[in-house]
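Note that one protein chain of the assembly has been removed; the remaining protein chains are unaltered in position.
We call the chains A and B, going by the order they appear; numbering starts again at 1 in every chain.
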Amino acid sequence: MHHVPSTYDGITAGLAVLVLLSEFAMLRAPLLRSQVRLYAFQSLVVASLAVFVAASKHIDELYVLAALSLLLKVLLVPGLIMRLLRDADTDLAGSSVLGVASAILIAIVVAAFGFFAVGSLHVSSSSLPTSALSIACAIVLVAFVLIILRKDVVSQAIGFFSLENGVSIASLVVASGLPLIVDVAFLFDLLVAVVVFGVIMRVHHLRNDTLSTHDFDRLRG
Amino acid sequence: MEVVVGAIVVPVEGVQALQVLTILFGAPLVSGVIAHFEARLQGRRGPRILQPYYDIAKYFRKETLVTEESSWVFLAGPIVAFACYLTVPMLIPVLTTFPLPLGYTGDIMGGGFILALAGFAVALAGAESGAPYAQLGSSRAMTFGALIEPTILFVIFAVALITRTDLPYALSATIRSSASQMVRPSHVLAAAAFFLVVLVDTGRIPVETHSGTLEFGMIDEARTLEHSGPPLALLKWGSTMKQLILYTILINVFVAPWGLASSQSLGSVLLAIVALLAKAMAVGGVFAIIDNLFSKLRLFKITEFVASAFLLAVLSVLVFYAGGG
Partner (left out) sequence: MSALVVVLVCLPFLMAIVACVVPIDVTRHLTIVVGVTTFALSIGLIPGVTHSSVTAGGLIRVDSLSVVFLLAVTFLYATTAIFVRGYLPLDPSAAGRVYGRRFYAGLNLFCWSLVIVPLVNGLALLWIAIEITTVVSALLVAIDDTEGASEAAWKYILIASLGLGIALFATIMMYYAGTSVLGSSYNLSYPTLLASAAHFHPDVVRFAFVLAVLGYGTKMGLFPVHTWLPDAHSEAPTPVSALLSGALLAVSFYAILRFFQIAVRTLGPTFPRDVFLIFGVATLLLATLYLLSQRDMKRMLAYSSVEHMGILAIGMSFSAPIAVVGVLLQVMAHAAAKGTAFFGVGSVVRKFGSKDMSKIRGGVGVLPWSGPMLILSVLALSAMPPFGIFRSEFLIVYGGLREPRDTVAAILVVLVTLAFFGLSWFTTQTMLSPSVPPVEGSPEAQVVKGEVSNWIVVSMAVGLLALLLLGVHPPSQLSHLLDRAAYELRAAR
C-alpha cells in the first residue's frame, strides 16, 4: 500500500475515478437531458480508458471494442433516449425520495463498502491497477442507489446503463483478454436490452402520459 | 529552482519573519489585483490595484462604534482572528522548501485548527453583536462549516496518507519528486476538494458574491457588518490574509510547489516571495474567471456543493486505500 503507483496506474485510476464522479453527478442532475448527457460523457471516458489500455498494453482487440462501445453507448443509446424524451415532452427528473446532499452521503457510504469489499479480494491484474476494480464495484453500487432513489423510468434506465459501464470497467481490469467475440456479443445483447427498455418506456408513456413511476403502486403484496 | 544571487545569507529567523511579513503585506496586493482583474473581465476599468491598502488605512483612522448588547467579545474577535492569521504562515511552506524552526510547532492539522479558530472568533463576534444580519451570516457560516471542516480533515488525512507524515513541507517535497506523484488520483482528488474548500472559505461564486451586500445571500461578508474603525480594518486585513494563506496552501502544498527557496540566500528568498505572489495572483485570476462563468447558487443548494467537496475528499482517501493510488 505504500508503493507509489506508476504514471500509467495513476492515469487509469484517475479515469476510473472520473467515471465514478459522473455517477455521483447523476444523483444531482435535475434535468433528464443532463442525465443522458452525463451518461454519454461517462461512456466516452470508459471508451477512452479502453483505448488507453489498448495502446499501453498492446491489446489490439480492445480498439475494436472501444470503437463499438463508443458507437453504441455514446451515440446510439443517448440518441434513442433523447428521442423518447422529445416525444414525451418531459424535462424534470422525478423527484427523488431524499435530498441531493443526503443521497450523496448515502452513496459515499455504499461506495466505501464496495471499495473495501472488493479490496479484500487482493485481485491483481496485468492490465489495470487494483483500485480500478474497487472503483468499478463502487460505480455499480452507486448506480443501485441511483435506481432506488429516483422515481421516473428514464432515470432508472440510465442508472441501469451506467451500471453496465461499471461492469465494463471491471471487465477491462480482470478480463481484458476475454475473447473479442464474447465482448461483442455482450455489447449487442446490451443493445437489444436497450431497445426493449425503450419499447416498454414508450408503452408506459403512451398509457399513462407520464414518465414517472409514482403510480407504480397498484401491484402490491 | 536555485538561483544564487550574491552570497548574502538571510538568517533563519529572518526567513521566518519574512514569511509572516510577506503574507501580511502581500495579501492586500493580491486582493487588489484580483479585484482589478475581475473588473477588467467584466469590461469595467476597476479599482486601483493598491486600493485595499488605502481602505485599510482609512478604516484605522475612523472611530469604533459598538452596539449596546455587545461585550468585550465583540472587540476581541477581530484581534484573535488577526493573531491566528499571523501564526499560520509560520507553519506552512510559504517561501522555503525546508521547514523553518517554528514550523515544527504545528503540523497541517494544527494549521487547520488555527484557521478554524479564526473563523470561529469572527463568527462569534458577529453573532454577539445582536444585529440580525450579522447573526444570520454567522449562523450560515457555521452551518456550512459543519460540512467543510470534515472535508478539510479528509484532505489532511489524504495528505498524511500519501506522505506518511503530517508536515505540509513533506507533501510539497513529495509532489516535486516526480510526475507520477502529480497524477495520483488521491492527490488530484484531494487537490480538487481543497480547491472547492478555498472557494467556500474565501466566499466566492458560486457560494457567495463577495462584492456588494446582498443580505439574502451573504455568508462571510455578513459576519463583519457591524464592526467599524480599527477592528474593521483588522477584519478586512485578516480576510485578505486568510485568502492568501489558503492560496498558499493550495499552491505550495498541492498544485505547483515550485519556485520555493531551497537555501537561505537572499536571492532565492526574494525570488520565492515574487514567485509566491505571482502564483497567488494567478490562482486568484482563476477564481475571478469562475466568478464570471457561473452564477451564485441558491442557499439551500450550497449544501449540495459542499457535499460534493466532501465527496471528493472522501474519495481521495478511499482511492488511496483501494490501490495505493
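Here is the rule we go by: a residue touches a chain if its C-beta (ideal position, glycine included) is under 8 Å from a C-beta of that chain, and two chains touch if they have at least 3 such contacts.
All figures in this text were calculated on a predicted structure; none of them were measured in a lab.
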Chains in view touching the one left out: A
Message: For the chain not shown, which residue from A:Tyr8, A:Phe41 or A:Phe186 touches it across the whole complex?
response: A:Phe186
- line: Residues on chain A facing the left-out chain by the touch rule are 120-123, 125-126, 140, 144, 147, 153, 156-157, 160, 163-164, 167, 170-171, 174-179, 182, 185-186, 189, 192-193, 195-197, 199-201, 203-204, 207-208, 213, 215-216, 218-219, 221
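Here, only the chains that are shown with their structure count from here on.
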Query: If you average the Cα atoms of chain A and of chain B to get two centres, how far apart are those centres in Å?
result: 37
Message: Under the stated contact criterion, what part of chain A meets chain B in this complex?
response: 1-7, 9-11, 13-14, 16-17, 20-21, 24, 28, 99-101, 104-105, 108, 111-112, 115-116, 118-119, 129-132, 134-135, 138
Query: For chain B, which residues are in contact with chain A within the complex?
result: 164, 178-181, 183-185, 188-189, 303-304, 307-308, 310-312, 314-315, 318-319, 321-325
